[in-house]
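Below: one structure, written as structure tokens.
Only a single protein chain was left out; the remaining protein chains are all shown in position.
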Amino acid sequence: MRQLSFMEATLEALSEEMARDATIFVLGEGIGQRGGNFRTTVGLYDKYGPERLRDTPICERGFVGLACGAAMTGTRPVVDFMFLDFVLDALGEMINQIAKMQYMSSGRLKMPLLLRGCGGVGHAAATHHSTAGYPLFMHFPGFRVVVPSSPADAKGLLKTALRCDDPVLFLEHKSLLSLKGPVPDGEHLVPFGQARVVREGSSVTVVAVGIMVPRTLKAMESLAADGISVELIDPRTLAPLDIDTILASVRKTGRLLIADETFAPCGVGAEIAAQVMEGGFDDLDAPIRRLHGLHAPTPYSPPLEKAVVPDADAVARAIRDLHAE
Amino acid sequence: MRQLSFMEATLEALSEEMARDATIFVLGEGIGQRGGNFRTTVGLYDKYGPERLRDTPICERGFVGLACGAAMTGTRPVVDFMFLDFVLDALGEMINQIAKMQYMSSGRLKMPLLLRGCGGVGHAAATHHSTAGYPLFMHFPGFRVVVPSSPADAKGLLKTALRCDDPVLFLEHKSLLSLKGPVPDGEHLVPFGQARVVREGSSVTVVAVGIMVPRTLKAMESLAADGISVELIDPRTLAPLDIDTILASVRKTGRLLIADETFAPCGVGAEIAAQVMEGGFDDLDAPIRRLHGLHAPTPYSPPLEKAVVPDADAVARAIRDLHAE
Amino acid sequence: MTPATPPPLTLYRQMLRIRRCEEALVKAHGRGLIHGACHTYVGQEAVAVGVCAWLRRDDVVFSTHRGHGHALAKGVSCRELVAELFGRATGCSRGRGGSMHLFAPEVGLMGTSGIVGPCVLQAAGAGYSFKLLKSDRVGVAFFGDGAVNNGAFHEGLNMASIWKLPSLFVCENNQYATEVPFRYAAGNPSVASRGAAYAMPGIAVDGNDVFAVGEAAREATRRARSGEGPTLIECQTYRTRPHAEGMGDFTYRTREEVEEWKTRDPIRRWRERLVAEGTAQEAELTRVDAEVQDEVDDAVRFAEASAWPDPATACDHVYSV
Partner (left out) sequence: MTPATPPPLTLYRQMLRIRRCEEALVKAHGRGLIHGACHTYVGQEAVAVGVCAWLRRDDVVFSTHRGHGHALAKGVSCRELVAELFGRATGCSRGRGGSMHLFAPEVGLMGTSGIVGPCVLQAAGAGYSFKLLKSDRVGVAFFGDGAVNNGAFHEGLNMASIWKLPSLFVCENNQYATEVPFRYAAGNPSVASRGAAYAMPGIAVDGNDVFAVGEAAREATRRARSGEGPTLIECQTYRTRPHAEGMGDFTYRTREEVEEWKTRDPIRRWRERLVAEGTAQEAELTRVDAEVQDEVDDAVRFAEASAWPDPATACDHVYSV
């Protein structure tokens, strides 16, 4: 199959859906003629013009709130926010308005709104260009949360997001953008709420989020030698979360590690651990372990930045420790 | 000891600290002459004047950001935001700025800033006057999170907050405000990071957050009869979290229920469950259970509102079920 | 297509319907039938009615915590409004919203809100949709003077201006935000003059004169429908009841000020004008008074007799599927 990068895969998905659905338009800084800071809209301006590829002033709250009103009145806005950090100024609109409109209108309004951009640590981008923050979108009711780890999933999930009537947060890790992988062309849709078993294994289950999937694959190279057979699961969407696939795996392995780059407290690891404990307590042969980034704002200097992020070695260590428990 | 309501207790704490520290000033809507929507500043305007009790325009992001700059330059702002819902428009300032200034300045700046107001469901206040949201302040590094359940703790914790150099979120449940209880006068300080064992017990540990403490006490009345001995723990501060007291209790009871009114996903229950699993796995005789509000925006109509909140009966049921496991 | 000029008597009926409805809600609040907050629109009726007179059913309105008047003027029935405040399944929001969360998208009421500010952005968003869809519909935001100092006003008006969106920004300057005077909260006491910061026409009108408000709305909707862009309208008005039912008054404003404004009652003024100009006969008006009172009484009976929502539905519609 042809190899595409994350960027190429999501651009293809957006381009195909914009051709299919004339109500889709994109809002963001530099997503017009410029084609997006992360090349998310390259070539689309010439095809679809300024109204559907709308460069915005620097008013994140404003254009997110505008997108809310647009989604309520017959169009499908895509907010291309670059880095999640920037759009934190719009959390009020997201939590109070966007996430609640369907409920408060008893389903008479829909909220077909996509929030997409980058999150995650890397490239010495420092503390205002590194936030992931998806746990808070899992906490508040109303959002769909998508964190892809492969170009194929990125395309298939973005297309699903662009046909979904709920607000979707689609978050890509900046270090994955140029990663290449096989991507089916045309009508390739990945449904929400279905985890992907990346590797089957028998001794330890690892649930890895986003960039932690390739890092775990790397870690696994060194583990096979020691006969540690890892079952790697990529939830792909965190809301809805496919807990059944995780529970089934834990039933088999009895051991679970959740690997997530962002913060631990009230994070993805905590939620998955709590659900597995509730649904699979008797299957557990060892405590569920969490591997997260350190609980500090992201520093700039490479040695500091490296220290706050769990890399492949950290994953390998965590798996070994868990396997030994 | 004299009995004070929550409101009287926190007003006393604020009044005492403002007398002690001339750099404290309060920002909010109606906190001047009016004395605050929840009577949080009654009488203080006449004592301290408009500069220290500053009525603001309706610009939550603005005055939270202003408070950030003030805290960096020698004063101690108190943001009295009424309902947490209102101040969600300021999350960008809180997460990107307030929580990070000490870290980014390598400790050369302090952030003595108190964010205080109401959260929680009740009185048919509906979806824009019911948000608690503290899990997100636990998730991001840099905040102290205080959720008192008694007037005495409210006073002691608020005084500690007003002497703390970190940003503090102090969240009161509106249904607790008029609750009365014994309150020591004068210099009564409750340190952060020390849970309170409200009742000792032997068969089930319940960690209850804020308003769930009185609800659990009510539930316990019906349980004693059935010989279910509950150890009730109020963490009082969620960041820092006194996990040791919780672990010690679980070591004794082998059973843990976390009762929290707000949402479950990536919430307080998940975090405590994950930590207890990590630190006390072998002490557990049954899966840790979580009791939270339903995962929906808060509806207005009393029968609907009642349905989304865990009341004393729900707590009693949850304890019985866990005890039977 | 622009709506026909609204019959003067219809404007009278609509304003009166709002007034009588609010009076009924005040009584009901006293009887404990209303559960949450209740912000009445008494004194400001000319704004909602004057603006909505120039809106079509398919135009959309985004409103505030003080939105009963906007809901009624846009076409929500008294029954649906009162039932909503009573928390019944027959309410316009099925009992989920109450006073501050009135939803009736089928008549273009896209929601009132418990948060000050967002309606401005959402009305710009509706304008964006209508422009993209090549329709001549308009998006309208009603908001108070308190919202003018909020960033949403700044960001929303700027975007609407640079993109020439078919949106109306109607500020109801009743001079107070809860108990804080606008003259204290805003560096510049004129709302209309702020249009200049966004190169948007900003006009000030007597918000207690339904005709004056209507003329401003007529021109603003014409501009919007014909692609000339948004308009900011400052309606200078006053709420003659406390900020919310159950709250005090006269600590932050004087009885005299309130009484003085009562003499400018928009409904009485319009009634007198209709009679003076011979547009309507006393008899007709008296008949309308009676009909409106019946309508409101019926709405209260209907609401009280209505069923409560089923608790089992508490989690419905969080997601579309």
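First chain written, first letter: the chains are A, B and C, and each begins at residue 1.
We adopt the following convention: a residue touches a chain if its C-beta (ideal position, glycine included) is under 8 Å from a C-beta of that chain, and two chains touch if they have at least 3 such contacts.
Since the structure is predicted, the reported quantities are computational estimates derived from the model, not experimental observations.
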* The chain left out touches which of the shown chains? -> A, B, C
* Hidden partner chain, touching residue among A:K180, A:R251 or A:H295 -> A:H295
* Which of C:Q44, C:S129 or C:N150 sits in contact with the chain that's absent? -> C:N150
* Structure fact -> Contacts from chain C to the absent chain lie at residues 149-155, 157-158, 161-162, 184-188, 193-194, 196-200
* On chain B, what residues meet the omitted chain? -> 23, 25, 51-52, 54, 56-57, 59, 61-75, 77, 92-93, 96-97, 101-111, 141-142, 144, 164-166
* Mind listing the chain A residues that contact the chain we can't see here? => 29-30, 33-34, 55-59, 61-62, 85-86, 89, 123-129, 294-297, 299-304, 306-308
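One rule holds for everything that comes next: only the chains that are shown with their structure count from here on.
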* Between chain A and chain C, what is the separation of their C-alpha centroids in Å? -> 41
* Can you give the whole-Å distance between the Cα centres of chain A and chain B? -> 30
* Structure fact -> Touching two or more other chains in chain A are residues 61, 92, 96, 103-104, 141-142
* At which residue positions does chain C touch at least two other chains? -> 93, 96-97, 101, 113, 115, 151, 318
